[in-house]
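Accompanying notes for the structure given below.
Here the complex is missing a single protein chain, while all its other protein chains stay put.
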Amino acid sequence: MDMSKAVLPSIPPGQTESQSLIRGAAAPQPLGVVGLVGLAGLVCIPFLLNQAFTYHLAIFICINTIVVTSLSVLARAGQISLCHGALAGIGAYASVFCVKGLGLPFAVGIVAAMAAAGLAAYLLGRIVLRLQGVYFVLVTFAFGELLRLVLLEFGDVTGGANGITNIPPAAIAGYVFLDKPAFYALAAVIAIAVLAFFRGFYASPAGEAVDAVGENPALAESSGIGVRRTQLFAFTLASVFAGLGGALLAHYVGYISPESFNMHLSVALIIMMVVGGRRYLLGGLVGALVMTPLPEFFRGAVESQDILYGVALILMLRFLPQGLAGMRLPRKWRKQP
Amino acid sequence: MTTSTTSRPLLEVKGLSKRFGGLQAVSGLDLHVARDEVVGLIGPNGAGKSTAFNLISGTLIPTAGQVVLEGADITGKAPSAVVRRGLARTFQSTSVYQGATVAQNLLRGALSTLPGSVWTHTVTTRARKAALQRVAREVDEILELSGLGPYRDVAAGGLAYGHQKLLGVAIGFATNPKILLLDEPAAGLNGEECAELGRLLQRLRTHRGISVLFVEHHMAVVMELCHRIYVLVQGRKIAEGTPQEIQSNPAVIEAYLGAPDYAHA
Partner (left out) sequence: MSNLLAQALVNGVIIGLLYLLMAVGFTLVFGVMRVVNFAHGQFYMVGAFATYVLMSHWQAPFLVALLGAFVVTAALGWLVEWAVLKPFRHDELNGMIATIGVGMILQSVALVVFGPDSQIMPQVAEGVFHLGTVIIPASRLYVAVCSVIVLAVLYGFLIHTRQGKALRAAVQDMEIATAQGVRAKLMYPLGFSIGVGLAAIAGALMAPLFSVSPFIGSTPLLKAFIVVILGGLGSVPGAAAASLLLGVSESLASSFMSNSLAEILIFALVMGILVLRPAGLLGKAEA
């Protein structure tokens, strides 16, 4: 994002949009009427269809959007995490511990989830980002596996292989989000808030640093942007939102187990990110939209579904490395190149 | 332009050495750069000039020796830390953010001059807004100085080679350094582009007094721009002095200026 867009005075009257793109505008650009209407329409679809299953899918799409968009931050900084699912799991278990175990309000659970996931990522990153970049992905892979083992092993606290059932539903200021339409509304609002946050983020100097590090780490480092420090920051930020997604999942489904957050989830998140597009704000949404309903079409052939995912992943990387969002969204929806 | 020889040098390098396994790439290098000085580092290929740069800028850790910037020891510090202390360097191969616009490239160069760190840059406070405005103004200024103003919104990867090299220098300048290390800034440039580079360096130095240390093979550029020159051969300094002294130094002529791999002034 051109920094001058954020600070120069607003567009003088009479200038067209493209002229303002050149001279700079006051703030990250408004999504545009078409974009907002489209998004609003998308959000309303489940209400219009009013079917339990559509709400169910839509809730998962919202949660996936949050988690995949956050994974993109790390990808844009030039790293891949194979434990993003596990960090969502940390958030889930942290929230459940607070809400079900300690009887604290849902809002506290959410904050605890984000803090726990962020802290875990920060500690892990501090240790491993001192090494060459490639070790990061190896360690996150190991960490993902090990977290699953920890959750299984310390069953007294975590419920072990049986998991934790009867998780209290989300509740804010006395209102309990018991039924699907209500929870969907909550999830949609949170997802949109997260997207809005990242829009501002990518326009900020921090977002610019993240992109610089991802595009040319040698140049970034030698012009004062610490690569490891920025990647640690991106990892922590990404994991905070993974924790949020995990907590939402827990309080929606009402049941979590170590297998809910295993390597399969982490890989699925990566696939969603690749399909949707890393470099685009709405890439996470697109990826979640496309991939979340897919298992439904595989009811009969569960074994072969991974073949399709693997092939799709490879084809996307080869032919559409910018993802679906890079294909046809109008210019003003995309992050500036 | 006079150079100050009485006050402490801006950059001091003492006994700098680097060994790669059995190869001694740089050995016992002493050099210094004063404020507002332009110093050249020349020598045949493989003389260890780029290695010396890497050692000074923190890209490589020295086997021995010290690098002191404004009295503070920066030996072995990470490159990004060294930049924040006021020493920036550019790379031989054109090094820009290919996919970003020219203005964005400069912005990214200036990010390290913002107060705080990446951890605090997500939130915009009033102080930060002021800093961002300052940065935006500086970006505009550098665009003007470098002559890249017309290309402000062009993706850097689409620029001509000569302009990309200029942009590389400009990005280094955007970090607000006290001293800028340029690694063969004139490589691949034709006569006119070399002249433009020389003019750019002049303008930059007038705009904000900085010192420059650069490695170059283009003798014309070196002799014209430098106050002093160091000559490196096989990792060792064999001579130092003004351009006139160097040009008439017999050891230098034998080792280097007589060799065919340079551009004669």
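First chain written, first letter: the chains are A and B, and each begins at residue 1.
The working rule: a contact is a pair of C-beta atoms (placed from the backbone, for glycine too) under 8 Å apart; a residue touches a chain by one contact, two chains touch by 3 or more.
The shown structure was predicted, so the numbers you read here are calculated from the model rather than taken from an experiment.
In the full assembly, the chain not pictured is in contact with A, by the touch criterion defined above.
Of the candidate positions A:Leu102, A:Ile127, A:Ala196 or A:Met327, contact with the hidden chain is made by A:Ile127.
Only one residue from A:Val139, A:Ala170, A:Val286 or A:Leu324 touches the chain missing from this view: A:Val139.
The set of chain A residues touching the chain not shown comprises 75, 78, 80, 127-135, 137-139, 141-143, 145-146, 149-150, 152-153, 228, 263, 267, 270, 274, 303-307, 309-311, 313-314, 317-318, 321.
Please note the rule applied: only the chains that are shown with their structure count from here on.
Per-chain CA centroids place chain A at a distance of 40 Å from chain B. Looking at the complex, you find that chain B touches chain A at residues 57, 59, 78-81, 83-84, 88-91, 95-101, 103-104, 107-109, 111-114, 117-119, 121-122, 124, 129, 132-133, 135-136, 139-140, 152-153, 155, 171-172, 174-175. Note for the complex: chain A touches chain B at residues 1-4, 6-8, 21-22, 24, 200-201, 204-212, 215-216, 218-230, 233, 336-337.
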